[in-house]
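Omission of a single protein chain aside, the complex is shown with its protein chains in their original locations.
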Amino acid sequence: MATTTVKPETLVGKRIRRREDPRLITGTATYVDDIKMPGMHHACIVRSPQAAARIKGLNIKPALDRPGVVAVFTGEDVKDVPSVPCVAQLPGLRQPHHHVLAQDRVYFVGHPVAVVVATDRYIAADAADAVEVDYEELPAVADPEKALAAGAPAIHPQWPDNTAFTFHQEGGDVEKAFREADVIVKQRITSQRLVPNAMETRGVVADWRAAERSLTLYSSSQAPHLLRSLLASIFGIPENRLRVVAPEVGGGFGSKIDIYAEDMLMTFVSQRINKPVKWVESRRENFLCTIHGRGHVDYYELAAKRDGTMLGLKLKIIQDLGAYLQLLTPAIPTLSVLMMPGLYKFKNISADVIGAFTNCVPTDAYRGAGRPEATHGIERMVDILAAELKMDPAELRLKNFPAPDEFPFATATGLAYDSGNYALPLKTALDEVGYADLRREQKQGREQGKLLGIGMSAYGEICAFGPTPATPTGGWESATVKIEPSGKVTIMTGASPHGQGEETTFAQIAADELGVDIDDVVVLHGDTSLVQYGIGTFGSRGTAIGGTALYYALQELKSKIKKFGATLLESDEVSLVGGSVVHEASGKSVSFSKIAAEAYRPMKLPPNTQPGLVATHFWEPPNFTFPFGAHVVVTEVDRDTGQIAIRRYVAVDDCGKLINPLIVSGQVHGGVAQGLGQALWEQAVYDDNGQLLTGEFTDYAIPRAHMMPWIESSHTETPSPVNPLGVKGVGEAGTIGCSPAVVNSVVDALSHLGVRHLDMPLTPEKIWKLIQAGGRA
Amino acid sequence: MKISGAHVISVPQERAYALLQDPAVLGRSMPGCDALEKIGENEYHMKMKMVLASMNGLFDGKVRITDANPFSSFRLIVEGAGKIGFMRGNGLLTLAPLENGTNVQYEGSVEVGGTIAAVGQRLLDTTSRMLIKRFFDKLSTEIAASGDKAGSALPA
Amino acid sequence: MKQKISITINGKLRSDEVEPRLLLIHYLREVVGLTGPHIGCETSTCGACTVMLDGKAIKSCTIFAIQASGREVLTIEGLAVNGHLDPLQEAFWNEHALQCGFCTPGMILTAKQLLQDNPSPTEEEIRKGLEGNICRCTGYQHIVNAVKSAAAKAGA
Partner (left out) sequence: MIPQEFEYSAPGTLQEALQLIAGGERKVLAGGMSLIPMMKLRLAAPEHVVDLGRVPGLNYITESGGTIRIGATTTHHEIEMAPLVRGRCPLLAEAASRIGDIQVRNRGTIGGSIAHADPAADYPASLLALEGQVRLVSANSDRTVAASDFFLDPFTTAIEPGEIVSEIVLPAEEGSEGYRYEKLAHPASGFAVVGVAARIKKTGGKISFARIGVTGMAAHAFRALNAEKLLEGGATIDEAVATIGEGEEANSDLYASADYRQHLARVHARRAISVALTRAT
């Protein structure tokens, strides 16, 4: 099924249907679980049902005795395998050794205790069930504030205070700001633990070839090169003998950046059995063992003048880390600190982060990673301040934005916001929704007992992770462009898209730059043996950094094409027009395909030029990009049941230049769905013993089609000066902008009852109880 | 999860107190349990077959009696673990005389872990109450069978 | 003990010996080699494994292969006829109704039944009709557009 695209003038900026879709809509794409290999074995992992326990006994014999079972490995077998890695570093960070199988203790429900390897997945499951583990239950603690309280059980016995780190950052003079303030508002605000829940669970196929001393690992990963580098150092397999493939990846949302115990475990198993082995996570395991997101308890204090001028912000973050540190776990709340001033001008901040161990699965990057928490916090605080000052929340926001001519804008947290016109999306969204009319309707409705809320958020985010100093895994990205003798174009990107559509957007960029048909461009990714090197796709970086690397590789190629064209036309006075090199004076031209063919033939080469048309560029961004936008949400609260209905959802986002508006709107919608999930339904609930009570789709409510409102999405376009494409990134925008707007809307609906704040998720019973109690909260 | 409730049994308080701590009676009355086997002072080994809807599982565990305050209160702790998870019930039983028997009030908690915790939370409350009700119903049957009745002379 | 089954899959009859406990999804994916239907959960909730059984959308993770014996199964691989995409596939592509694509085969087959039952559904009916399929990427809006567009094409 070939795409039938008529070549338009330029493709960038157009709604082009995706080139990755034909394989996906026909069911012919290959995800990890679709991989089959001769001699492939199946692994099933025995996991702890206890959150904290000593392993008193472990009997694997009943499993080993079953026909078809090849091996069972336990903690003893893997005790010399290095720790599951955490690359984020903070001063004084306490990092427990994260064994791939539990040694003598388990630390969270789902902790791997043994792995069973069999010829068939049914046999493996039966055998895993037959493994006998005797646990001596220990006291557990699942709540970060309880973990930090005196006398709490120690998660790791060596650190009885359950504190992994403390982190402090300040900017300006926050004490002075608070002294000079007319008004100080304070609020405890939580961002509950969420389960990323990519629809494809994790999976690994490890294929060790002893004779070649080489490993091929297929993993549902967002960052295959990173996985390769870490595995190489952990197992001492040189990188040129270690190939990592991220085949079709069914969503990640941050949860597949990590290198997990299972990636390492399958490597270990394949080396031991000298056969390929597959492990695919069940949904239950995904809930229990794949990283969670958020998990914040935040204490905010905002100081302002009576006229609404914000002066300073104090923030204390208690981050629920879980039992271990995954790849970036401790770094995530530091991103919240960076983002804490939001879009506002004040320059005085003070932040303290305490990382608390709990008997839960680790938290790490989940769509937005630290920025949704911060944005939720500041946007709630602005509304609380507005209520205190009896000011319109829109007016208060507009008063505190930096003006468009103040960019690059230096923030209190040391960032330089690249470009912005923060008032524009907010004003556009308010106009779109009919703000003044809604306020009138709200006032009239209240007299009849109707609970109508109008809420907004003006969000900013740090995207395009990022300059290398700020990105522990490296902040650059790479692209190779290869023009075949036939003139067809192959792009190899270090980004590793898994739904974001870069096979299309990158092809659009290349087709425009080279003047070729988009159908002649193929974008490859996700295979370390194909792709030069790369970082991966996360933190809204794919297009802003990977796309820019591609852009520069294309420029290199273009100048080479021009050189070849000049040689063929025997003149230096040539230019590149569309797909051809043209000698303007004579009107003679030589086509792209001709040049491509000639580039690989014996020809008279221009001086200092190699044959062939291949260029590789590694691009290191000089700064992050800072998308922004405003979401306005109109809600109606059912007084009888506390149910919330969303009447309007207006999103005006600015992610810089749009490469493909169709794809951008998809990103916004999906982001909003996850933000709305957090605002209204989703919650990883652990009981006091560390049991995950919302550990299946039957209890953890993911938004479904009938739960989503129609999203009225539009854009303003403020190009980023950080990269030549002017793009900023859009992957996380919807999520970041959504939850504060929804909560602000519902608080607004109930504000006349005295409601000032609500913690997420806004479950109907919570709302109903407040209404019953006359609103005080 | 917190649980509380009350049931009336038709024997005098002292007799009720004795019956509720009699391992033979407890064993026969606990749903899915056949017998308790003494393993220590006020501590018994228990095997329980839990059948609920299509779910079924074998639990191996212990029944313990603590904080005994003769004739008026004691704590009953039931713990079991099996392939499908584990459960723990901990209740303070308080006995008070009534005209025709004894009011047994209980207050405590039920906790489950493992797979049953993942899918069972929506049903934990209602099924716990059902199982407690079945326990007291069976106890009443036991009492009826043994010929005990309210006000009858106490066999010490 | 293995038993013989015969199922017509995407128009072709095939027979295999299977264990009764083999789930249809595993049969399709591992025995037949049709990996279009995916496994997204174990609680019959997410709909990634949706196929059509005798013309009706079902979750193939919640039926044993043996139950499908003698019946007709349509998977996403069998939807395009002679290389021509089904109007729903075409509409999903045109409207950008997918991102990671994992839920897409199931989503399309559920949408197929939705349009069979109701050829011109409203937005609300589309959303309700797709409640058994979770998509974590798209926020569903483009999926709604795709179903609407396929319906409009069919009605045109």
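Labels for the chains are A, B and C, by order of writing; each one numbers its residues from 1.
Keep this in mind: a residue touches a chain if its C-beta (ideal position, glycine included) is under 8 Å from a C-beta of that chain, and two chains touch if they have at least 3 such contacts.
Treat the numbers as computed from the prediction; the structure is a model and nothing was measured.
In the entire assembly, the chain absent from the figure touches the shown chains A, B, C. Hidden from this view is one chain, which touches chain B at 52-57, 83-84, 115-116, 118-119, 121-127, 129-130, 133.
The chain not shown here touches chain A at positions 121-122, 125-126, 129, 282, 284, 640-641, 643, 681, 685, 693-694, 697-702, 707, 763-765, 768-769. Of the residues in chain C, those that touch the hidden partner chain are 1, 3, 19-21, 23, 39, 42-45, 47, 50, 53, 56-59, 61-64, 66-67, 110, 113-114, 117, 129, 131-133.
We take it that only the chains that are shown with their structure count from here on.
The largest tally of C-beta contacts between two chains is found for A-C.
Look at where the CA atoms of chain A average out and do the same for chain B: the two points lie 49 Å apart.
Averaged C-alpha coordinates put the centre of chain A at 29 Å from the centre of chain C.
The multi-chain contact residues of chain B, meaning those touching 2 or more other chains, are 119.
For chain C, the set of residues touching two or more other chains reads 43. Residue ranges on chain C touching chain A, taken from their complex, read 19, 21-22, 26, 29-30, 34-43, 45-46, 48, 75-77, 79-80, 83, 85, 89, 92-94, 96, 98-105, 108, 123-124, 126-128, 130-131, 133-144.
By the touch rule above, chain B contacts chain A in their complex via residues 83, 85-86, 111-115, 117-119, 121-122. Every residue of chain A that touches chain C in the complex is listed here, in rising order: 1, 17-18, 20-31, 33-34, 36, 121-122, 197-201, 248-251, 253, 280, 282-284, 498-501, 662-663, 665-666, 668-674, 696-698, 702-706, 708, 710-711, 734.
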